[in-house]
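The other protein chains are all here in position, but one chain of the complex has been omitted.
The first chain written gets the first letter, and so on, giving A and B; residue counts start at 1 in each chain.
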Amino acid sequence: MLNARGLACRRGRRTLFRGLDMQLRPGSITWLRGTNGSGKTSLMRILAGLSAASEGELKWRDGAGRQLIYIGHSNALKDDLTLGEALAFLARLQGLDDADSLARQALGRLGLASRREQAVRTLSQGQRRRGALARLALDDETPRTWILDEPYDALDRDSMTMLSRLIEAHAARGGTVLLTSHQAVDLAGASEFDLEPWRAA
Amino acid sequence: MTGLLWAVTKRDLLLARRRRVEALLPLGFFVVAAGLFPIAIGPEPNTLKLIGPGVAWVCALLAAMLSVTQMFASDHQDGSLEQMLLAAERLEWLVLGKVLAHWLSSGVPLVLASPLIGVLFDMQAQAIATLALSLMLGTPVLSLLGAVGAALTLGLRSGASLVFLLVLPLTVPTLIFGTGAVAAVDAGLSPQAHLSLQGALLLLTLLGAPLAAAAALRISLD
Partner (left out) sequence: MTLRFNTFAAPSRFYGLAGGLLPWFWASALLFGLAGLYVGFAMAPTDFQQGEAYRIIFIHVPAAWMSMLIYMVMAFWAAWGWMLNARMASMYARALAPTGALFTFIALWTGALWGKPTWGTWWVWDARLTSEFILLLMYLGYIALTEAIDDPRRAANAGALLALVGAVNIPIIYFSVRWWNTLHQGSTISMTAAPKMVSTMLTAMLLMTLSFWAYSFAVVFTRARAIVLEQEGETEWVRALTHSREQA
């Protein structure tokens, strides 16, 4: 799916990591590990295409680079929109038609159906996080790559289980998942990728 | 492709509607600032008639610059902007959608309020009409150029004042042609040449600014 070679990341005068090689295969779940400030978020942003690496190259298999879902620390839900409107817009950005009904279904799957007409401003942190993650439950034919930065943050036990099931189902369908988590990850078939070996002194 | 453009425009207009007071602040600034000039310079009608078009245009320019940072600021803060960068469609179309929404919510009110300014400055009916028309051609250019400035200064502390310095020199041509059109009408000549030049500027800016703004967004979010 993805072949990254020799990636380096420079933030101002500091080099975070150098010479990083990474491969992501379809159907794989990779848990990105590293200490705080080691460059996990920077690496994910480079892989997602938001940042340019200072060195190295990224090769995606046939245009899969345009078909990914990146969920970072922020939820990308606008305060003044209703949860349904916000999710529908994100679905549209993904290129999905019939965004409104797809959003409705996805919210249902995450137990947020009752909150659909509520302004995002009025929801709790956990509900907003779940709303952001509802993008992963949108009915989508493409086996996309999911790049998730601390997705388990602010979730309660039940929601964490729900997310894990979602991730496992996605991988089973042939999708690819890369995630970070400072809590222990309980996912079937997950492999670890440690950032330490590539960190610059 | 254009489907997403309308979706972005509709979303932004919806958001502006839910924050109606904030959306109308530039209009308030426009009227108040323009109204200060007769107080400061004196109510002599001939003087006012002379400076009217210029004052209206400059105040419209400043009002546009005040509101332009809002185009991307909120989306930048809650992470929506990043998602737009990752969208299936080209970023340029999304930028165009946002600029359109900005123009509809803050530029068009200025155009509609300009006759009021015209009356305050004792301008002739034809001059007022030309002023409104020149603003209609000019305010989109201000929104487009402002988008580039806002994209470059994304997230900076001094962003708002920096946008002024960056964008104002670029707006000089449309300012000159816009005020020139009204001056021509006042002198009994046809404003056609000026308005055509403004139109040409609008087309050029329409082609170039979304590209520049999209590139600037990618730079700012790197």
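Note that a residue touches a chain if its C-beta (ideal position, glycine included) is under 8 Å from a C-beta of that chain, and two chains touch if they have at least 3 such contacts.
None of the values given here were measured: they were computed from a predicted structure.
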Touching the absent chain when the full complex is considered, from B:L36, B:A88, B:L165 or B:L203: B:L165
From B:L62, B:I176 or B:L206, residue that would touch the chain that is not displayed: B:I176
Given B:A60, B:A150 or B:L201, the one touching the chain that is not displayed: B:L201
Residues from subunit A at the interface with the omitted partner, ascending: 10-14, 52, 54
In subunit B, positions touching the absent partner: 148, 152-153, 156-158, 162, 165-166, 168-170, 172-173, 176-177, 180, 183, 197, 201, 204, 208, 212, 215-216, 219-220, 222
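In this text, only the chains that are shown with their structure count from here on.
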Distance between chain centroids, defined by C-alpha means - subunit A, subunit B (Å): 37
Residues on subunit A engaged by subunit B in the complex (per definition of touch): 48-52, 66-68, 70, 72-81, 85, 89-90, 92-95
Residues on subunit B engaged by subunit A in the complex (per definition of touch): 3-4, 7, 11, 14-15, 18-19, 74-75, 77-80, 82-89, 221-222
